[in-house]
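One chain of protein is taken out of this complex; the other chains stay put.
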Amino acid sequence: MKRKLCAISCIFLLLSGCSEKPKVSTFHAEEDRQEIETLEKALTDNKKIVEAAGVFFDHQLVVSLQVKPLSKFKKEKITKSLEKEVKSLFPDHDVFVSSDLKITWELNKVIEKQSEGKELKKDLDEIQELAKEET
Amino acid sequence: MDAKTYQQTVDQIAPKRPVLKNCMTAFLTGGIICGIGQIVSFVYMYFFPFTERTASNPTVSTMVFFAMVLTGLGVYKKIGQFGGAGSAVPVTGFGNAVISAAIEHKTEGFILGVGGNMFKLAGSVIVYGVFSAFVVALIKTILVQMGVISW
Partner (left out) sequence: MKSARTYQFTSKPSIVSTAVAVGPLEKQSPFHPHFDHVYEDERFGQDTNEKGHAHLIEETCKLAIMKGGFQTTDIDLFLGGDLVNQMTPTNFAARELATPFMGMFSACATSVSSLITASFFLESNQMERILFGSASQHNSVERQFRYPIEYGAQKPPTGQWTVTGAGYGILSHNQSDKPYVHSATIGQVIDCECTDPLDMGSAMAPAAFDTIQYHLSQNKGTAYDFVMTGDLGKTGLAILQELIRTSGVSSYLVDNYRDSGAEFYGNDDKFLSGASGSGCSASVYYGPIYAELLKKQWKKILLVATGALLSPLSFQQGESIPCIAHAVELTME
């Protein structure tokens, strides 16, 4: 009886990991609902992402994502293809996409802080600098 | 005595390495060491401005530091007897090889003893690691020039 229960719950766990929609959080400095919705749709539609975050500021768009564990081997490819997709959706924005865990944490911090103007710019610039580091 | 027939006798009587048990213990040991490594990585990313990519450097140094402490205390060889490949393959195993050789040869002084013999065991790792990196890079460069693949 116990074994059967174990097996069934295992199957459920596996299945639940398969078709979860990504958790998306966004922040827009200029409160443009349209852009937020476009971005959210692009991210939630992507089956390979676990969570994502996006911040808009003055024609700058910083996106971070976390890839599903089993797809981690193709992390770079997924990031690149998402970058292309987002760039095509927002051709007049300066787009930056990263799948790094630290960038995700930092971006989530920025979204929570909900800062404005100069501070937001400084934060976003810092994040992009961090991502460019090689060593 | 005939070597072949003797070898048959030996195969019958001498205890064999318990391969399955060794695989399980190696898996457990290697997994735990790598788990600790991941925790160390997270610590560096959380408390310091390291990204996932740049945190690998201090993580490796920290793991080698742990290997150094455990080797010096005589604990690593016990982990090695239990875990086998699980403790030898991660970077802690490389650290243990270098550090144990350094400890052993201190009696001959620092230059000829420690310096000259430190890489006695790990030397081939470095030589063949560098060599294979060179070969792979060469192959990739040629293929890129031929247009088969891109960078």
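Which chain is which? They are A and B, in the order written, and residues in each are numbered from 1.
Everything below uses one rule, namely that contacts are C-beta pairs under 8 Å (C-beta built on N, C-alpha and C of every residue); 3 or more make two chains touch, one makes a residue touch a chain.
Just so you know, these numbers come straight off a predicted model, no measurement behind them.
Here is the thing to keep in mind: the chain we left out touches B in the whole complex.
Which of B:Val64, B:Ile103 or B:Val125 touches the hidden chain is settled by the complete complex: it is B:Ile103. Summarising the interface, subunit B meets the missing chain with residues 1, 3, 6-7, 9-10, 12-18, 22, 71-72, 74, 76-77, 79-81, 83-85, 87-88, 93, 96-97, 99-101, 103-104, 107, 120-121.
Throughout what follows, only the chains that are shown with their structure count from here on.
Subunit A makes touch with subunit B in their complex at residues 100-103, 105, 130-131, 133-135.
On the side of subunit B, the complex with subunit A involves touching residues 45-46, 49-55, 57.
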